[in-house]
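Every protein chain except one is present and positioned as in the full complex.
Letters A and B mark the chains in the order given here, with residues in each chain numbered from 1 onward.
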Amino acid sequence: MKTFVGIDLGSTTTKAILLDENRDVIGRGITNSRSNYATAARVASEEARVDGRFTLFRRALTEAEGISVRLDDFLGALERAFRLEQFLEQLDDLQQTCIGLVQGDRFAGRESGVKEALAEVFTRLRAEAPELYAPGAKRKSDFFRDIAGSRYHTQAEEVARDASLPYELLLNVYDKSIIDVENRPPAGGLSEKFRRALARVLEADPQLQSARGDVLPVIERTLAVDLEETYLVGTGYGRVTLPFSKEHIRSEILCHGLGAHMMYPSTRTVLDIGGQDTKGIQVDAQGIVVNFQMNDRCAAGCGRYLGYIADEMNMGLHELGPLAMKSDRPARINSTCTVFAGAELRDRLSLGEKREDILAGLHRAIILRAISIISRSGGVTDEFTFTGGVAKNEAAVRELRKLIKENYGEVTININPESIYTGALGAAEFARRAHSGQIQGVEP
Amino acid sequence: MAASLNGHSNGSGHGNGSASSAGAGTADIVARAQALFDDLSFTAARAWKDAGPDRKVVGYMPIYVPREVIHAAGFLPLGILGGGDQLEVIHGDAYYQSYICRIPRSTIELGVSGRLDFVDGMLFPSICDVIRNLSGMWKTMFPNVYVRYFDVPQNYRDDIGGNYYVNELSELMHDLGTLRGRPITDEELRASIAVYNENRRLVRALYDFRAERPWQVPAAEAYLILRAGLVLPVEEHTALIREYLAAAGAEERPKRDNCRVVVTGLFCEQPPLNLIKSLELAGCYVVDDDLLLVTRWLTEDVPLEGNPLQNLALAFLHHSESTAAKYEPNLKEKGQHLVRAVKRSGAEGVIFASPSFCDPALLDRPMLQHVLKDAGIPYIAFKYAENSGQMQPIREQAGTFADSIKLWSGT
Partner (left out) sequence: MTTIVTPKAAPAKEVVKDDSMVKQKEMMAAHYDRLTSASETGAKVVSTFVPGNLNELIMCFDLLNNLPEVNAIQSGLRRQSGAYVLEAEKIGHSEDVCTYVKSDVGMMAKGNIGPNGKKLPNPDALLLSYTGCFTFMKWFELLREQYKCETIMLHTPYMGDGKITPNMVEYMVKQIKEEVIPKLERISGVKFDIDRLREYLKKSAKAEDDLVHVLKTAKNKPSPIDAYFGGIYYIGPIFGAFRGTEDAIDYYRFLRAECEARLAEGKGPVTPDGDMGKERYRLVVEGPPNYTNFRQFWKMFYDEGAVVVASSYTKVGGVYDLGFRHDPDKPLETLAEYCLGVYTNRSLPMRIEMLANYIDEYQADGLLINSIKSCNSFSAGQLLIMREVEKRTGKPAAFVESDLVDPRYFSAANIKNRLESYFQMIEQRRAGGRAAA
C-alpha cells in the first residue's frame, strides 16, 4: 500500500507520521534527535512503520470473522513483546560493541576479566528485560539509551564490585558504545521480530492457543502488505543540514499550519509554544499558511523559560502548572527575561509572596508574550489551535483562554493531546499532496 | 539638570510660618498626587475636559514642549509618560522588537486600549528616533488625532536656530488655533507664559528646598508632586506645590545618615516609584535629578514684554536645561551641567539610572562619566525599565555606593 511519511526533526525529539491514501494516520513514531539527524529520521520513520503495522493488525483483526481474542489485550501484549524483542536485539548489539572496545593500554592484562564481567552484566540485563515490558510496568522513557543506560549502570556497578574490577572500565566501554548503537538502525527484519513477538505472546497465554489458527493467518497476511514509502517530506527548525534532499523539505511553519488544519479543519489561527520559540500562524481553509510571526531574537516567554523557573524552584516542569492553578491572586510579573527570572523570583519569595501566586503570574507573563506574537501575525480568528509543550500546562491554558476571550471574544480553542506530532502530520500531508500533484511550486 | 542656575529661591514659603497651620499635611497632599499617578484612565483630565463644551486636551511626551502654547489655546496639556509598572501591556508588544525601550509600547497600549480616546492632539518631541517614529505611528493608527512631531533647533544662534524655532512655534500656534477654531493671540500666549513662569518658580523652589533638607522631602514625594503637574491644569499644580512646600516645611521628619546624590538618565521612560523609594531606603538622598524636565526646562522666567514667540525661542536657546537629547556645541561645556548640579545641590556622588535600550542616555553616559571622573565625583550606573520588578540589585548597588561614599569622605 502507498504511505506518506512526514518527519519533524525537532531539537530534542524527532517525530514521524505515516499517512495512508485516505489521509488517515496509520502510524506515529518518536525518538530522541541525537547528534545524527539522518539516523533520528530513520529511527522515527521506522517507529512509525511499526506503529503502522499495529494499526493494520487492528484493522485486519477487526474485519476478520470469527476472531475471539480481546483485541486490546492482545495487541497490547503483542506490542510489549515486540518492544522487548527490539530491546533484546539492541542489547545484543550493545554487547558486541562493548566487547569490541575492550582493547588497548587501558585494559592491558584485564581483557578477559572485563569481557567476563560484560557477559555477566548483559546476562542480567537480558534476564530482567521481560520485567521492563511486563503489563503495567512503568518506563521513564521508551528510548533505548534511557532504559538500557540506567539498568546498565546499576548492574555494572554490582558486577564490577563482585569481580574487583574498576567500575570505570565498564562505564568506559558503555559510554563509547551507546552512541554508535543508538545511531545504528536496527539490523533485523521487522517481520521476524513480529513473528518472534507473536510466538512469545501465544506462549505466555494458554488461552490464546485456541485462537492461534485464526490469528496467525491474519497477522501473516498483514505482514505481507508492503508499506511503500511513496513520498516523504521532512521538516525541522532552520537546520542547514536536514537529511533530506531539497524537494523533500518543507518549512516547519508551513507543516505546523497544515498539521493543525489536519487535526481541526476549521482552524484559522495556530499558536505553538515550544521550548525554543513561539509561533503565531494564520492558515486558510486549505491549511495553507497566509501569515506567521515568531518570537524575536529574545527567547523570553518560550517554554524554556518555564524550565528555568522549575530549576530555580527545584520543581519538576510538570509540577508548575498544577501549583499555579492553586492561586487566586496571581502576582504581576514584569520580566519574562529568562536572565532576570531567577532574581525576580528570589526577590518575591523573600518578600513573602506565595509560590503559587508567583507561578500564576509567570504563566500569565508567558501567555501575554504569546498574545503579542499572535497579534503581530494578524490576531485570532475562530477556530484557534494551541500546540507545543506548553499546551500541556493547564495554568498556561487557563490564562490563554482568559486573554483570548477578553481580546477576541468567544473562540473555539482546540488542544490536541497528540500535538507534538503536528509538524510531522503536516509534513506527511504535504507528502501526500505532492504525490498527487496537488501542490504546485515544488519542482521535481 | 534641575533647579535654578540663578538662585530663584523666592516664594518657597517654607519654614515654620503660619502658612502651614491652616493647610493640609504632606500625607494628604501626597495622597492626592499618588491617586493622580495611579490613575491610568486619566479621570482628572477627562473630568476637566467634560467640564466645558470647547475644552480640548493635547498630550505630549518627554522631553520638552512649550506647554504655554497649548495653554494659550485654552487646552489642557497632558503629559504622557508610558504606563508604568501597573499597566499590563497586551497589544503594545506587538509593535516593538525586544531591543526597543518600554515607553513606546506602553504608550501604544494606552492608545489602543482607549485610555487616550479623549485626547485631541499629541505632540512628540525631538528626543530620540523611537519617539520620533512613534509620531508617524500615531498618525497612522489614530488618524483623527492632531499629531505633530515637535522639532527643536540644535543650532543656538538667534538668527539661525532662533528663527527656525520661532517659525516652528508659530506653526504649532497656528495649528492649535485651527483646532480651537479661533487663532491664538499674543496676549493669550503672554498670559500663559506668566502662568508657567510662576509654576516653574515653584518647581525650582521645591528642588531648592529638597537640596537643602532632603529628609523633609522624600524623593518619591517630590516626584509625585511634580508628576501631578503633568495631568493637572497648571494653576492647580502651582497651588499644589505651594501647599506641599508649606506642609513639608512645617513637619519635622527624622534625618537619616544618608549620603546625597544626583540621579541622572531618568528624563524619558519613568523609573518605577519603587526604584526612587529604594534609592532612599538604601541610604541615598536624592538632591537633584533629571525627572520630568518639562516642568523646569526653561531655567529662567520668560520675559512677558515683546514678542512672546521670540521670548520662548530665546529662552530655549539660552536658558534651558542640558540633556542628552540636546547638542552641546562646546566641548568644554559637555557634561558640566552635571558637575554644576552636584556642586549646587551639595551632592557627594552621581547615580546613572538609564532605561534599558535608551540611546540618548546610554550613548551620553560614557562622556558624562569621563567628566565626573575628571572632577573627582564618584558615580555608579545601572539600567531599569518602567516595569522593573526586582529592586534588590538596585538597593544593593545604591547601598554599597552610599557606604563607599561615607568611607571615602571619612578618610
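Rule of thumb we're sticking to: a contact is a pair of C-beta atoms (placed from the backbone, for glycine too) under 8 Å apart; a residue touches a chain by one contact, two chains touch by 3 or more.
Being a predicted model, the structure only gives us computed values, none of them experimental.
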Touching partners, among the displayed chains, of the absent chain: A, B
Touch criterion as defined above, residue of B:K49, B:R102 or B:R148 at the omitted chain: B:R148
Sole residue of A:I26, A:A41 or A:I333 that reaches the chain not shown, by the stated touch rule: A:A41
Full-complex contact with the absent chain, from A:L71, A:A163 or A:I288: A:I288
For chain A, residues in touch with the removed chain: 7, 38, 41-42, 45, 228-230, 232, 234, 237-245, 248, 250-254, 284, 286, 288-294, 296-297, 376, 439-442
Residues from chain B at the interface with the omitted partner, ascending: 94-97, 99-100, 104, 124, 126-130, 132-137, 139-141, 148-149, 151, 153-155, 157, 159-161, 163-164, 167-168, 171, 324-325, 327-329, 331, 334, 354, 356-360, 362-367, 369-370, 383
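Here, only the chains that are shown with their structure count from here on.
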Mean-CA-position distance for chain B and chain A (Å): 56
Contact set on chain A toward chain B in their complex: 296-298, 300, 332-335, 340, 343-344, 346-348, 350, 368-369, 371-373, 375-376, 403, 407
Footprint of chain A on chain B - complex, ascending: 85-86, 88-94, 97-99, 385, 387-393
